[in-house]
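Supplied in structure tokens, the structure appears directly below.
For this depiction, one protein chain was excluded, whereas all remaining protein chains were kept in their positions.
All chains are identified by letter, namely A and B, in their written order; residue positions are counted from 1 within each chain.
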Amino acid sequence: MRADDGVMSLDFLAGFTIFLLALIMVVSMVPGLLAGLGSSSIDYDAVAYRTGVILVEDPGWPVYPPWEMNADPDEIERMGFSVSRETPNVLLSTKIERFFDSGFTAGDYRSKAIFGDYPYSYNISIRSLDGAYQNSTGEPLPPGHGYGYIRRVVKIKEPGVANIDDRFASQYAIPNPGAPEWNSTVRNFTVQLNFSKLLDPERDPAYRIDPRTEPVRVNIDFAQYCTDSSGATLQNVTFWKKDPTRPNARFTRIPFSYDEENADLYTLHTDGVPRSLAPGAPVKSSISLVLKPAATSQFTLDQNSILDIRFTFEDETPHTNITGIHHYDYNTTNVALPALQPAVLEVAIW
Amino acid sequence: MACMNEEGQWIVLMGLLVAVGIFFLALIINQSALVGQTTAEGVLEFPKNDIRDLRAAVFDYVDYVDRFGNANNRSSQAVRQDIIAISLERKNAVVDFDVESPQNISGRLLYPVTIHYNNGVTKYDERVYY
Partner (left out) sequence: MVSEEGQLYTMEGVAAGIIMLLAAYIAVSTTGIYTTGDTHIPDMQLEQLGSDVLAMMDTPDTAGDSKSDLENFVNTNNGDEFKKMFLSYCNATTSGDLDNLHMSAVVVYRSGGEIREHQFVAPDDNTWTGRENAVRVTRWVQLPTTRPAGMPTDMPNDRPKAVLVEVLLWRA
């Protein structure tokens, strides 16, 4: 009699085959369930929206002293472009310029603007409608639509400039140079910034002049004040401050490295030639000074101070008839504050 | 039958195991797809721009009151009714706001304004000096 212990019957084979076939079909359907669901791609649009809000509606942290003036990226907690909390979508040009300069690594952008545990790839770009701003950072966009995206429309606030041109010709020229009170060889011209007027809280931050966060720009059309063809010698440009809330308030000269040229703190051009703040060289046609907020923050000014920028000219006989105080304030003839520029900002995350 | 042959039951058991595994997987996937959806819906749901716009409109109203007289004359009340009625009808939100007489806050004369907003999902109450 044959023993049939090791022999499988045909029916068993048929049943097992059906089972295996069904199992294979089911297992091949499972990847279809998981299609289109990478665990991090669900997030992309939400992260892009959040980054857009942080950049456009938040002024960043620390707010004062502002993060864009901090040379050390580690001390910046969060980067944002907005002028202030109360003015969302109005961006400050100095913050935009600092964000896009090359001092930040991808890791800095991720930890200070994008946030999140996963290292997202990003592309943040801004363009003003008139073409003046065209900046971007991050990797090029992937083809197709596999990335999270948000687009925000904003307006950019640029710093004002004091143009001292022929409108002021009679106001700042000495009327009677021959008179005895004008017989010294020194001529002084001052640009005065009264912080209590500039930082008046009644003024909307979108239209404010704030020397602590924006550069102060002064352009003097000197040709009309120059009385000698060899030019007047600009001895130095000095900074003076006064605190009017103190008793016996006087102007004191601010200690500063006037002899060194430092493009991060200021730029001074006489007739187009870059100089330090003690040029001692003759000027014929133009003086232009840009005082950057990094320098103003060193002056330890508070919201009641008065800052004077004094241009001192000296020759053996006076070669210029300029005098007076120009107030850097909200009078539109004194300071031209540019209009807000519409722009568009895009954030892509993948 | 005297005794049922139970030898093939292990095949059905394997089948059941695979079925349970599929149900578990489907549950996980179902929940994970919701993550992206609720994030965007959560953003849509919070009326950030509506509330900001309402505040700007109320501040414009305060400017008007400041220029032309008190908050109780006919024109001011009509503007206030405009905002309340149109918000209810078009924005599906109950809004209410009140302006009181100005107070001196650190040297400036400011109006205390109370704003209430409720669109059924989000409630917003604020007292601000403008």
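One rule holds for everything that comes next: a contact is a pair of C-beta atoms (placed from the backbone, for glycine too) under 8 Å apart; a residue touches a chain by one contact, two chains touch by 3 or more.
Predicted model only: the values in this text are computed from it and were never measured.
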Touching residue (missing chain; options A:M25, A:A179 or A:A263): A:M25
Full-complex contact with the absent chain, from A:K95, A:K112, A:R152 or A:R275: A:R152
Contacting the left-out chain in the complete assembly, out of A:L10, A:A71 or A:A179: A:L10
Contact footprint on chain A, counting only the chain that is left out: 8-19, 21-23, 25-26, 29-30, 32-33, 35-36, 45, 49, 52, 88-90, 125-127, 129, 134, 136, 149-155, 203-204, 206-207, 330, 332, 337, 339-340, 342, 344-346
Touch list for chain B against the chain that is not drawn: 5, 7-9, 11-12, 14-16, 18-20, 22-23, 25-26, 29-30, 33, 36-37, 40-41, 43-44, 49-50, 52-54, 56-57, 60-61, 64, 74-75, 78-79, 81-83, 85-86, 89-91
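What we mean here is this: only the chains that are shown with their structure count from here on.
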Touching residues (chain side chain A, partner chain B) in the complex: 12, 15-16, 19, 22-23, 26, 30, 33-34, 37, 39, 42-43, 45-46, 49, 88, 201-202
In the complex with chain A, residue positions of chain B that touch it: 8, 11, 14-15, 18, 22, 25-26, 29, 32-33, 35-36, 39-40, 43, 52, 108
